[in-house]
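Below is a structure I'd like to ask you about.
Removed from the display is one protein chain of the complex; every other protein chain stays in position.
Chain naming follows the written order as A, B and C, and within any one chain the residues start at number 1.
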Amino acid sequence: MNNPSGSFDRRNVLKAGAAVGVAGLLATPKPTWAASEKPIKIGMIDPITSIFAALGHSEIKGAKFAEAEINKKGGIMGRPLQLIVEDGAGSPGTSIDKAARLVSRDKIDFLIGAVNSASALALSQFANKHNLLYVCTGGHVDSLTGKDCHWNTFRTCSTTWMLTAGDFETLFKKFGKTWYFITTDYAFGHAEQADYITQLKKAGGKVVGGALAPVGTTDFSSYLIDVKAKKPKVLCLLLAGDDQVNCMKQISQFGIDKEIAVGGALIELEELQALPQAALYGWWTMEWYWKQPKTPHVAEFVKAYLAKYPGQYPTARSWFGYASVYAIKLAVERAKSIETLKVVKAMEGLVLPPEIALQPGTPAYRAEDHQLMLSMFPGHAIQTGKYPNLFEVSAIVPGAQLALPPAETGCKIKYPA
Amino acid sequence: MGLILLFNAFNGLIQGAFYALMALGLALILGLNNTINFAQGAFMALAAYFAFTLVPYTGFWGALIAAPLLAGVIGFAVETVLVRRLYSRKDPIYTLLLTFGLALIIQDMIRTIWGAQGKPLAIPGFLNHPLSNTYFFLTGYRLFVVAVALIGTGALFAVLRFTRIGIRIRAGNADLETISALGVNIYLLRTANFIIGIVFAGVAGILAAGQLGLNPTMGDALIMPAFVAIVVGGVGSLVGSLLGGLIIGLASGITTAFFPAASEVVIYVIMGIMLVVRPRGLLGQEGLFE
Amino acid sequence: MSFLVLDSVGRRFGALRALSDISLSVESGELRAIIGPNGAGKTTLFNLISGFFPPTEGNITFEGAPITAVNPTELVHRGIIRTFQITEIFLSLTVYENLRIAVETAMGLNLRPWISRAQRAAVAERIAELAAIVRIESKLHRVAGELSHGDQRVVEIGIVLAKSPKLLLLDEPTAGMGDEETRHMTDLIRRLNKEQHITMLFVEHDMAIVFGIADRITVLDNGKMLAEGNAAEIAANPRVQSAYLGDAGLGNAA
Partner (left out) sequence: MTMEIASARTAVAKPPAPGLISRRVLGNVALGLVLLAVPFWLPLVGGYTDLASRVLIYALAAMGLNLLLGFTGGLSFGHAAYFGLGAYGVGLMLKYETHSILLALLVGTLVGGIAATLLGPIAVRRRGIYFAMITIAIGQMFYFLAVRWNSLTGGEDGLTGFSRHPIKLPGLTVPMGSVGFFYLVLVCFGACALLLWTVLNSPLGHTFVGIRENYKRLIFLGVRTKRYLAISFAISGFVVALAGGLNALLDNFTSPNTLNYTLSGDFLIIAVLGGMRNFWGPLAGAVIFILVRDYVSSITDNWMTVIGLIFVLSVLFFPLGILGFFNRKSAS
């Protein structure tokens, strides 16, 4: 007690853990590098527990896959790469705590991670205070590369605007003008809904109703009763994770998907996996999909990934983790430094090469707002699908076509003096 | 508006039946084991995952029976190895923290064994449709849930009324010292009661999973309405818990028709009003020195 | 006007009639014993007088004022204080701390988050005084839970004395005590009655004590009053002998 932290080190805690019989649980030893070189450290904060865990696990797997690949090929500028993962539990508070740990104890050089928007915003603010490069892997809120953008923050996943733009046209043209929204009640959902409504109004459509569902809503029947009463042509679901799964199941149980076109912005392979067959319906956008027969390198990537994680196909989230780690590697090599400002400058305009991009075109981190111009994969769920064939991509739309022009994002990057 | 109100009211009652089913298991354990079982939600999830694993071998119906019993076996172990040691401590904080910790452990185990990825629980196809187009929210499955809730509750009350162990459980609820003086083995009685409570949780968990799907954190969202149902219905009264579940379900349903944003908060508001007007709840007994 | 009057008091619990038609009056300064076999309703009678629960029939008056439906806290303020069959003290505190809570309560200090040096001294003085009266001075700094049963009883009486009761109800004060402890307790009861002039009702099974110190004795049986009188009258009463002493015998009654 005189020495609250000094007497602790990881190994001691491990021993203590073993003593209480949890040795078997304490898995995942940190990667070791035999070389005498000091490693370059990337801290990753992603949910391992909590409702966001499934998505977090995918991102972590993707990042670890990249870490192993990079180290196998000689590291970054001859130095090993070390990825240190902490559980942010999808909570901004916990995420900040863990970031503080990583900075002060592990002395990380770069920070990546976040599955949800709230954690992403909190980490971005934290990284800005600590002069740290932060690559957001999976928080979609527009403002992260919009009005709340920071000189040190980049984002690999898309903005909500890009997500909504991805399949708006399809839904609108195919199914009709009157829309109803069921939206998750936090930044991601709000942003998505606002973006859809803007596009809907521009196209001359009408919002006939909407409901904000808090995260963790289990029973959507009361919302669905209202949906039936308002008789929209399109029911737009802007939910995430378990909420999306629950709502889609209940829609199919009520038979609503037979009468009203159901669609929305983002769908994730993780969500489709959690759905029974009857609930595989609707028009959605994926941010990346493993099945791209015409795109080079994708098949090899999927094969290698499956070799490391048997039976688990890479998802868009895995790719975010993968691409974010690689982006840092490429930027460091371009800057020939790990100094934050230099790496930031090198990352601006950085084009992901085809073997990393794993999609058609040349996605780049836009210099003006630090947003990656990744492609969107609109399509529909396959009603009779079996894992991993759950989604039919109807088009691959280059991100630069969908994203708001830099002048309209509201982002003005101010660099430190 | 009238029709929507009616829809929502019915829908609320269906939801309420489900809350009641969860609340009953919790109330049983609260009564005789004098334990606020925070792990009740985790046991629900555990039984649902057992069912998920069993369905390929036993089908849905077999799993619906076997999985709660398996959860009951775990409950038996938990009661005899852990909870039992704490009965002699008068302060309820110990069982409360114990079950709180257990909830964390069980949830973490589920995540480790079955993965964080959500999973669907297949339910028989014929339950998976609305019964009529007008009353579309009356799906076969939801009615089935209500039926199970009714049968389960009926069975519980029959057991409590007519079997020896049931009569003893009721007597023990009222006055544990006296029945212990009458030579009833209260250790055995409490174990049996705990198991019954967990089996109830298991059934509720599987039913929930059929509707919502499985994920490791599913128990967290389910346990709070059950608490509120108990407080509203009257702590210490099983019938009260049943009524409490129905009332908050109904209230939340009706509120949705007018002010959907308040549909969760309203159950706490009702509870608040109840506490001010009638602190012992609908059917709770008033004790001078409880 | 009598000090404490019960007029046709009864109490039912559902269908069970625990007490019926009890009428008795206690004079100021009296030392009254309540006796009767187990289940006769003695403790129920105490519960009614002390406000633990109200009677379902009849009226109770204390110093001329009705107290039938008055709550226990208020009754304490009027001067009616009781002990319990199972000793109710603060087990994990020292005797000193036990008495201090009682003294501070009696001095009306409970709500004070701090007190003056003078008040602190007054509290300490009163604690010493009480300890002297009940003769527990030597064990003041022992933890109450570690004391013998008899000493715990004494502590409880010290606690209730702090409130300067006018009417003290003692529920089986000597139950489970050894000879020496019993003598000490009996002596204490007599002294409190004679020296402090506290009117007392006590339930007791030990007939030697009852006949030795009580001014008057009330006999309950089966929820009803069987007899009342002084020691000689009770001893001579044939109904008491046949219904109570007769079949159970003096020794077995305890």
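Throughout what follows, a contact is a pair of C-beta atoms (placed from the backbone, for glycine too) under 8 Å apart; a residue touches a chain by one contact, two chains touch by 3 or more.
Here the structure is a predicted model, which means the values were calculated and not measured.
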Touching partners, among the displayed chains, of the absent chain: A, B, C
From A:G74, A:P214 or A:P296, residue that would touch the chain that is not displayed: A:P214
Of B:F60, B:Y94 or B:F157, the residue in touch with the unshown chain: B:Y94
In the full complex, which of B:Q107, B:T153, B:Q211 or B:T256 touches the chain missing from this view? B:Q107
Hey, which of B:F60, B:F144 or B:Y268 is the one touching the hidden chain? B:Y268
On subunit B, what residues meet the omitted chain? 30, 34-36, 38, 82, 85-86, 89, 91-94, 96-98, 100-105, 107-109, 112, 224, 227-228, 230-231, 235-236, 261-262, 264-265, 268-269, 271-272, 275-276, 279-280, 289-290
Quickly run down the residues of subunit A that touch the omitted chain. 1-8, 10, 13-14, 17, 20, 22, 25-28, 48-49, 84, 86-87, 91-93, 96-98, 100-101, 104-105, 117-118, 121-122, 125, 185-187, 212, 214-215
Residue list for subunit C contacting the dropped chain reads 50, 72-74, 76-77, 81-82, 84, 88-94, 96-97, 100-102, 104-106, 109-115, 140-141, 143, 159-160, 162-163
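Convention: only the chains that are shown with their structure count from here on.
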Treating touching as the only link between chains, describe the layout with one word: line, ring, star, complete or other. other
Name the most central chain, where centre means the mean of Cα atoms. B
Between subunit B and subunit C, what distance separates the C-alpha centroids? Give it in angstrom. 47
Could you please state the distance in Å, as a whole number, between where the Cα atoms of subunit A are centred and where those of subunit C are centred? 74
Check: subunit C positions touching at least 2 other chains come out as none
Which residues does subunit A have that touch at least 2 chains other than itself? none
Using the touch definition from the top, list the residues of subunit A that touch subunit B in their complex. 25, 48-51, 53-54, 56-57, 211-212, 214, 216, 218-219, 221-226, 228-229, 241-242, 245-246, 249-250, 252-256, 270-271, 273-276, 278-279
In their shared complex, subunit A is touched by residues of subunit B numbered 3-4, 7-8, 11-12, 14-15, 108, 111-112, 115-123, 125, 128-130, 133, 136-137, 139, 141-142, 208, 211-218, 220-222, 252-253, 256-257, 260-261, 263-264
